[in-house]
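To start, I am sharing the structure in question, which I have written as structure tokens.
Of the protein chains in this complex, one is absent; all others appear in place.
Then we have chain A:
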Amino acid sequence: MQTLKEFQTLTGHSDRAWCVSWSPSGTLLASCGGDKTIRIWGKEGDKWVCKSILADGHTRTIRSVSWSPCGQYLAAASFDATTSVWSRKAGEFECLATLEGHENEVKCTAWACTGNLLATCSRDKSVWIWEVTADEEFECASVMSTHTQDVKHVKWHPCKEILASCGYDDTIRIFREQADDWECCTTLKGHESTVWSIDFDKSGSRLASCSADSTVKIWQEYEPGNSEGVVTTDNISTWKCVCTIGGYHERAIYDISWSQLSGLLATASGDDTICVYKESPSPDSKNQPQFELVARARGAHSQDVNSTEWSPTEEGLLASCSDDGIVKLWKLEQD
């Protein structure tokens, strides 16, 4: 086993902290929450400190934040039905745009790998795709109303313009652009309750999902003409659940992060615990992968853990945040 060692506690949020997100360079961490603020944390010497507080963007809870691939923009999704986009220039953040259109709470935002597209999702059951124009404006390119209930999370493929979403209807949907319009090409069913979050692996051919049913599922992409003989239709990949990881969390799993550096999975749960899993060697790792628990921080926070994310640049560095309002930094260490 390995140990998740807490090495810094970042306090400042005056209400529940909903989300943590690393900048692509790994030098900044953004967090947000019920106090309607975004906090930007950075390293000074050996310590992480609060560098900025972005306080006047929203009138209600800020549910999530995400960085553009270039690290110059930060998007924030709020219960006030808007998405704000912040621009970082000379170390200062200013609100560049407020995107309106969703009927009610915006739950999540995500930037495509190219930085040219931004996706948002909401309790209004829709997923929106916004095009980022050369003069820093945002135009709605598509509204997709495939989910039958509120949409909790959106995530782009790491190197293609393929979007995944998940939500309260217990499904995951995959969207692609086809003949100048966006369409849902696949629906993944298997979870028995709300799918709270999803993350792709480094290659983008695998997707991990976590749910209120307390399990994690690993989905494998089978491209048209795959050697396994998995049937595909209309030249669209088929995604199959190849592994279910259960028995480690006692309550809903709210977030999952798949490290691009180590391949490790981390999960955050309403049982106050963070778990880390590693893929173990198996004879057929593509079609029947096996994952083992390598670290578990019980009571990682004093209340529900809402979000966790691996650093994109420092292996084994993990951030988390909780209903207790605290952001924590962890290092995975060998025993």
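Quick notes
Going forward, a residue touches a chain if its C-beta (ideal position, glycine included) is under 8 Å from a C-beta of that chain, and two chains touch if they have at least 3 such contacts; residues count from 1.
Simple rule for what comes next: contacts and distances are computed from a predicted model.
The chain absent from the displayed complex carries the UniProt protein name "MIP18 family-like domain-containing protein", chosen from "MIP18 family-like domain-containing protein", "GM23863", "AP complex mu/sigma subunit domain-containing protein" or "Small ribosomal subunit protein mS25". Within the whole complex, the absent chain has one touching residue among A:His13, A:Arg88, A:Arg123 or A:His191, and that is A:Arg123. Although one chain is not drawn, the whole complex shows that of A:Asp199, A:Glu221 or A:Asp323 it is A:Asp323 that touches it.
When you scan A:Ala17, A:Ala97, A:Ala212 or A:Ala319 for touch with the missing chain, the hit is A:Ala212. Of the candidate positions A:Ser14, A:Ser145 or A:Ser302, contact with the hidden chain is made by A:Ser302. Contact with the chain not shown here comes from a single listed residue; of A:Thr83, A:Thr194, A:Ser237 or A:Thr308, that residue is A:Thr194. Residue-level contact of chain A with the missing chain is found at 16, 34, 60-61, 63, 79, 104-105, 107, 123, 150, 152, 168, 193-194, 212, 251-252, 270-271, 302-304, 323-324.
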